[in-house]
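Report on the following structure.
Of the protein chains in this complex, one is absent; all others appear in place.
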Amino acid sequence: MTDKDPRTSGAGTRHRPVAADARPGSRANTRASSWASGWARAWGAVVNALAAFGTALIAGLMLLICADIVARNGMGASLPLVSELGALLLVMIVCLQFGATIRADRLARAGLFLDPLRQRRPRISAALEAVFSLVGAVMIGLMAWATFGVLTTDWERREFIGTPGLGTLPTWPFRLFILLGLTVAAVEFAVRSVRSLRSAAGFSEVTR
Amino acid sequence: MTPLEIGYYAVGGLLVLIYLGMPIGIGMLGVSFLGVSLIRNDAVALRMLGAAGNDSLREYLYAVVPLFVLMGLLVTVSNVGKDTFDVFQRLLRRVMAGLGIATVFANAVFASITGISIASATVFSRVAVPEMTRHGYSKRFATGVVAGSSVLGMMIPPSLLMIVYAVLAEESVGRMFLAGIGPGLLLALVFSLTILLLASRRKALVYETPDDEVAFEDFSALDLLRKAVPILALMLVVLGGLYGGFLNPTEAGAAGAAGALVIALLRRALPVRTLWKLMVETGQITVSVLFLILAATFFSRMLALSGVPRELAALFLDSSIGPYGFLLVYLVLIVLLGCLIDSISIMLIVLPIALPVAEAAGFDLIWFGVLTVVAVEMGLLTPPFGLSVYTIKSAIDDPDLSVGDIFRGAFPFVLAMVVALAILIAFPSISTWLARL
Partner (left out) sequence: QETISLTVASSHPTVIPWVGMIQTHFMARTDEILAEAGEYEINWNEAFGGQLYKANATLDSVEQGITDIGWVFSMLEPAKLPMSQASSYAPFTTADAALQLEVMEELFETNEAFREEWEQYNLKVLGFTGTDSYDVYTSEPISGFADLDGMKLSAPGVLGNWLRGTGANAVDGSLTSFYTDIQTGVSDGVLSLALGVLPAKIYEVAPHVTKVDMGVAFSGAIAINRDSWDMLPEPVQEAMVEAGAYYTEAHGRDLNERHAAALEKMVEAGADQGAPVEITPMSEADREAWVNAMPNIAKEWADGLEERGMPARAFMKAYIDGVRARGGEPVRAWDDEL
């Protein structure tokens, strides 16, 4: 998931890491870091699992729409719910893959100021990165918090898509996944912030 | 502070944050949240943030984004681009600088099945550049041609930029797609003339070795046909479906992606690992685009509450510079922003402010959209941040070729785009007649 093949890069500016992984430390340091890296791996697995689910949903979305085309042009009747379901699925897909996209540093940003700064004053640039990631964690965290409100009202009011009498689906399961995706994304920002902060404090090298 | 002042501070603050390197979407969410908190209150700001996350992307139309991206990546791995180039190379071998012109037209055709410029840049830097250098063209010129013509990927439909514009301007995506065809062909023509001009006047710039005696690969008519079939089939599905009225844009994306998948499978270009990487890539490009749209939605709602767009419209249209002065300022601003940030971010930052002004000025919003896309696409080629150029650099990975070389090679095409932009401003019907048919 952290694959950064620049040949098919996205909308964002790309950057390569300035240095490799954290430098080797003392024995105690190593034990502590292996404990930490265990957690880091586990967290990475969570982020990747959500993204994989989102990825599968893109394929599902494609098949759903193709099935609708076939049904409409072949049998003269559209499948129920497709457009409303497709719209809600899309929101879900974006939120599920949000964490992995942050992790791969694929959000659009300008490197004009930051890239040269990282070369000259790596620790200052890391401090700046920590602030950016913190703002990200706060904003996406607030969005997740607001989504929790949306989820509970959708649950209480039995919100649904579709038309009564012709087919309906409750919206709360979708909201639940949206909430899950946003929460993971917020935590991923927080993790990045801590990592940058450590680099800024000189505990590890600036890797971005 | 009045709401108006808050709005202006938010715009200024956003620009500073973007310059410093904050992820653009996060910056938009941040200033918008603060802005609404000050204009109304925290509770409303929080609810609007939640609405942006939950409802702003909840449109069937947005499903086109992952679908067209997936399709673009699939045709990239299955060599459809190389085949297209081979066909044009065979057809244009006797023309002066024929390979350059073949690259332009192969790009124009390839553009009709991909919605993202970076797909074009990736494919043709691997296909056209080696062939051109083998025939004695300079690397700088060869990569410049590829960079320049990759712009066509977003002009000729389908196009991610046109979709984004259509969404923001509430124009029909189908019409915006139609609007891109004329200007796309115009650009291809202007690029070809640029190549001819350079080949006849600035030979040293174009050729490394003056006499091309290397043999061309030969293809039989049957080979050419075999190479042309997949791309023609995809064009039929996507453009035929769209303009025949069988498919809406979302469905055209799904059918195109499915078709590209079939082609890739038939050509055995899709080992499971490649397919997975490609799906992951699709997901990440989708998120980076749609998260920007999400954030920009909140940003433009905050602006609507502040009253800034209305105030700016009044300011520009009542002042002495008038509608065309506004247009000029707007286009220059876009080209400047294009030096720093990517295409979609530019549109999402500028359009919420500019569209109300353009509407009040009585501009045809389809024409305005075409001008916007051409100006935005110049940013793909301008330093220091030019996405096409960086894509080509990493696709070729040749230590002798610096990023600066590619920027210099692409510069004539930036000038060509300025000329094309002037023609499009002077003759709006190039953009509108198909769309308004």
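Should a chain be cited, it is by its letter among A and B, assigned in written order, with residues numbered from 1 in that chain.
Keep this in mind: contacts are C-beta pairs under 8 Å (C-beta built on N, C-alpha and C of every residue); 3 or more make two chains touch, one makes a residue touch a chain.
The structure presented is a predicted model; accordingly, all values stated were derived computationally and were not measured.
Participant: Touching residues of chain B against the unshown chain: what are they?
Facilitator: Here the touching residues of chain B are 3, 40, 43-44, 47-48, 51, 55-56, 58-59, 170, 172, 244-246, 248, 300-301, 304-305, 307.
Participant: Since one chain has been left out of the picture, which residues of chain A touch it in the full complex?
Facilitator: Touching the chain left out of view, chain A contributes residues 72-73, 76-78, 80, 82-83, 157-160, 163-166.
The rule is simple: only the chains that are shown with their structure count from here on.
Participant: Roughly how far is chain A from chain B, centre to centre by C-alpha average, rounded to an integer in Å?
Facilitator: So the centre of chain A lies 24 Å away from the centre of chain B.
Participant: In the complex, go through chain A and note every residue touching chain B.
Facilitator: 1, 3, 5-14, 51, 54-55, 58-59, 61-62, 65-66, 68-69, 73, 83-84, 86-91, 93-95, 97-98, 100-101, 104, 106-115, 128, 132, 135-136, 139-140, 142-147, 149-150, 175, 178, 182
Participant: Over in the complex, which chain B residues touch chain A? Could you list them?
Facilitator: Listed in rising order, the residues of chain B that touch chain A are 18-26, 29-30, 33, 46-47, 49-54, 57-60, 62-63, 66-67, 70, 73, 76, 118-119, 122, 246-247, 250-251, 253-255, 257-258, 276-277, 279-292, 294, 340-345, 384-385, 387, 390-391, 394-395.
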